[in-house]
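A single protein chain has been omitted; all remaining protein chains appear in their positions.
By letter and in written order, the chains are A, B and C; residue numbering begins at 1 in each of them.
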Amino acid sequence: MPRLGRLRARKIRFQRLTPWLLLLPALIVIVPLFAGGLAAGLLRSFNYMPVIGLDSPNLAAYSALLRDDEFLPSLLLTTYIALTSTVIASLLALGAVLMIRRLNAGRSLINFLLQLNLTIPHLVGAVGIVYLFSQSGSFARLALHAGFINEPQQFPALIYDPAAIGIILVYVWKELPFIALILLASLQQGGEEFEAVARTLGASRWQVLRFVTLPNLLPALLASSMIVLAFTFGAYEIPALLGAYYPAPLPVLAYRKFTDVDLASRPEAIAISMIIAVLSLIFVLLYAHITRRQIEN
Amino acid sequence: MLNVQLCQLRLNKLNPLQALILFFSITLLTPTTVTAASENEFADDSWDEIVAAAKGGEVNWFMWGGSDDINRYVSDFVGGLLKKRYDITLNRVGINDTVEAVNLVLGEKEAGNTDSGSVDLIWINGENFRSMKQGDMAFCGYLDAMPNNALIDWENDSIANDFGVPVDGCEVPWSKAQFAFAYDEKRTDTPPTTIAALIDWVTKNPGRFTYPAPPDFSGSVFVRHVFYHAAGGVKNLLVDFDQALFDEVAAKTWQILNDMKPALWRAGRTYPQSITQLDQMFANSEVDITFSYDPSSVGLKIENGSYPATTKGFVMTDGTIGNTSYTLIPFNSPNKAAAIVLQNLLTSDEAQYQKALPEVWGTMPAIDLSRISDEYKDKFNTLERHPSVVSEAELAEVALPELQSSWITAIEEGWKENVAR
Amino acid sequence: MHTLREGRLKTDMTTSVHRTQSSRQTPAPVLLAFALMIIWLVLPLVPIVVWSFAKRWFFPDLVPGEWSLQAWQYLFSPVSGLGKAISASLAIAIPVTLLSCCIGIPAGRALACYNFRGKRAVQLLVLAPVLVPGIAVITGLHGIMLNLELNNQLAGVIVAHLIPALPYMILVMASTFARFDTEFEAQARTLGANTFQVFTRVTLPAILPGIVIGALFTFLVSWSQYILTLIVGGGRVVTLPLLLFNFVSAGRNDVAGALGVIFILPGLIILIAVARFISGRSGIAELPSRL
Partner (left out) sequence: MTTLTLENLNLRYNGGADHAVREFSLHVNSSEFITLLGPSGCGKTSTLKMIAGLIAPDNGDILFDDRSITHLPPEKRRAAMVFQNHLLFPYLTVRQNVAFGLKMKRVAAAEIQRRVNNMLDDVQISDLADSKPHQISGGQRQRAALARALVTEPQLLLLDEPLSSLDAHLRDEMRNLIINLQRQSGTTTVMVTHDQHEALHISDRIALMFDGRLGQFDRPTALFERPSDIATAKFFGCQNFLECRISGQRMLCQFGELHLSANSTAGIGAASEYKGTATFRAESLIVNPSQTSVNLCKAELLNVEVAGSYRKCQVKITRCNDNPVSAGEQEPTDDNSIIYLHCHARDINAYAVGDQIDLCIPPESIWIIPG
């Protein structure tokens, strides 16, 4: 270092700073808004807010949640919705991608539809699913005309039901294309040649699927599933529209408590938010872990 | 400011010294004294002064926005008149639930915003009004300055009390509503016309009835009807909350509702989330009976295609609960004068009549029809309701009062614990 | 194609060649799956469109009892507030997109072209808002924004929308810069271009497709946002999703259907625009490959 001219040393120091300067505006936005929002939420959920005189943190909000007999069912329901939606969407997306690869014609049509779906807001998808799958929806009407049922109640209860099938259907409809597009993108990066080489090495169609295609797709599949899992865990509008009245999924419960006229519910609402945040941060770390392995490979 | 009013109301019960001490301690020690001056800023103003102050301004009116008919009435008719006559711009803010507006004001109050709030007027009643009033978030005490206040019958209990909470000059009645049921002539020959008959009907027609889960507004009212039925009438219940009485009646009520459960839609495993959902289920033959706190909505819904044309409104001969909805100015509205002008316009015979037209909205006027101009008296007298809507006379005959909100809260909580799960 | 078939037929007979490999005929199960998939993707959109023109469409009618324009008439009347909602949506989404571009492009470059200590942490920080649900952040942020008097107005909603939108832009730009060879800039420098010229003549044209994809996606993220707008906007900022939610929860299927159609349009337009812009590439499908 001492041999370097002062100018050069300064230049190097400046170069070291360059990425941070480039990142600065982004950090100025993300750190206070995202990290700050979470931190403020965390403090508030512990009833710690010296500005308004709350200076002894406690776990009141969390223990109130545990006592609330809707919380645990709600947590379970949310987890069930998120897991089921993610697993079904992932598997179907995988199947769809394998199917699309075997198409000779129609690829561009399906590609267009997948992309179109990506641009459609969840809310619209939810409306469509209700029109189709409710007990008086299009399918129930078809079933009646086909003679399978005589009245709406005989049609399976899919919407507004504690089993949350309607919510899951919306998520599957919206997330399947998302995962499928990510998988297709990952396949474009040389997947087909690996399969060719495997076949010349004596692997049958199934063995290629089992030992080459799936392992190749796995990182992309897991990473996109994490995104979907986090999203389905924390999205508000779909369960708000299609859910049963009890138990409400966590985001709905959080919103309800947040907007409760009784201000005492707010720390509880924020505590639920924090639980959602912690769980989704775990998904972030899992995602990072998966993609890191992918990059290393 | 609520404190002040309560004190003033009870002053006559205290001896002068006590009263004096109390009064000074309140006026000196509570910050409400600061707003006390401003709350009355219009009380002594002449109407002309208010109108002059409001000219060229705007009003942000927060109200439930899910009905195109109501939206049209408010934006087109009311907004049009307001602009034309007073040069005030009406900004209708559609919300999903009135509680959103209450929260907004609450948040502003928390943040110390006392004079530049974003809400100028809220369509409100019941629980939300209680929150606003008890939270010192309502602007009160200006009604005397409003000419059309003369059309309002404050002697009437159902006007002067909003779900048992005294209005105390903090809101202005806008509309009257009364619970009414509806059925489809094509599907049901004769609907049950007492609560007892309804309960019987439900068991005989399994799967064809349900009600939205309280705290949905309409679902909660339905449960109250059962509660009245279990109590053998509403008379004993029109008092301050009485735990012993509540427990007695509630036990019977839960019994009835739980017995009904297996015969409900989806065997009572779940309930609709909202009255909207029930309406849609009714329209699509999933259930055979629906209800509404706005009896005229049957007509509107037939016209806009939400209900089958063969839908008919009906009431229970043992009574249906009625209430009044109001408009309220939040304490921190920056456009109070304009909001008062709007409230005055809303309570005019002209606006109330327009609102009562079946093709516009068809809802019942909140003003005393005996006090209005002869012209509008005639008009109201010759007003034809939508043929499917229960007649006003029929409604009036069976009208039941609402309970105080403390009762309602207890019923809703009790339902959640004893029936829902 | 015709001659090809014939030729194949002849060989089949003469040399009994069976084409088991990657033949150009798609097997029936795949075709069936293809058809099912197309139906599944399109199906939920059908009743939305039909409902927007329907009146009195009750169970068990397969077609509406009446066709009507009442939903559209209502929406296009000044009362509905549709115009205000669309302009509010645009007044939020466009600044969010522009801000995201200005902030996201340098950040993407930093993540793609430099190695520095703490890079991994920054990557995680950028990624986190994509995965952490909006409601988790906004309930805490609400209090802060209240103090800054950002609530209940466009500015606050724009700031809130940046949380989920900006990371998308940064991630897309990082991937774009990762494919961009900075040697080109050095080359331009040696040819006498100054910093500004290097950016406008060399860097910008090269990363433009990435910017377009990132910007359009950022726009869509903001366009579809519901809960952040609801909580921060406090009912004062009524965007299209809020209006739609209003009518969905009010059970007005016809109005909701018509709003749904309007809601989808920008995505559709963007999709077609992107396909045109990035000729030969797969348009929005690029996005996932860049995340």
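FYI, a contact is a pair of C-beta atoms (placed from the backbone, for glycine too) under 8 Å apart; a residue touches a chain by one contact, two chains touch by 3 or more.
All figures in this text were calculated on a predicted structure; none of them were measured in a lab.
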Query raised in the report: Which listed residue (A:17, A:109 or A:197) would be found touching the missing chain in the intact complex?
Result: A:197
Requested in this report: Decide which residue listed in A:80, A:211 or A:246 touches the omitted chain of the complex.
Outcome: A:211
Query raised in the report: When the complex is taken as a whole, what residues of chain A touch the one chain not shown?
Result: 190, 193-194, 196-205, 207, 211-212, 215-216, 218, 296-297
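In this section, only the chains that are shown with their structure count from here on.
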Query - Higher-contact pair (C-beta pairs counted), A-C versus A-B - result: A-C
Query raised in the report: With chain centres defined as C-alpha means, what is the inter-centre distance between chain A and chain B in Å?
Result: 40
Report summary line: Expressed in whole Å, how far the mean CA point of chain A lies from that of chain C is 15
Requested in this report: Identify all positions of chain B at which a residue touches two or more other chains, and write them in rising order.
Outcome: 100, 103, 110, 277, 280, 284-286
**Report entry** Residues within chain A bordering two or more other chains
**Finding:** 136, 152
Requested in this report: In the complex, go through chain B and note every residue touching chain A.
Outcome: 99-100, 102-103, 106, 110, 127-128, 131, 207, 212-213, 216, 265-266, 269-273, 277, 280-281, 284-286, 420-421
Report summary line: The answer for chain A against chain C in the complex is residues 16, 18-23, 25-27, 29-42, 44-45, 49, 95-96, 99-100, 102-106, 109-129, 131-132, 136-138, 140-142, 144-145, 152, 173, 177-178, 181-182, 184-186, 188, 224, 226-227, 230-231, 233-237, 241, 251, 254-255, 258, 269-270, 273-274, 276-277, 280-281, 283-285, 287-288
Query raised in the report: In their complex, what parts of chain B are in touch with chain C?
Result: 60, 62, 65-68, 71-72, 75-76, 92-96, 100-101, 103-104, 107, 110-111, 113, 118, 274, 276-277, 279-280, 283-286, 304-306, 308-309
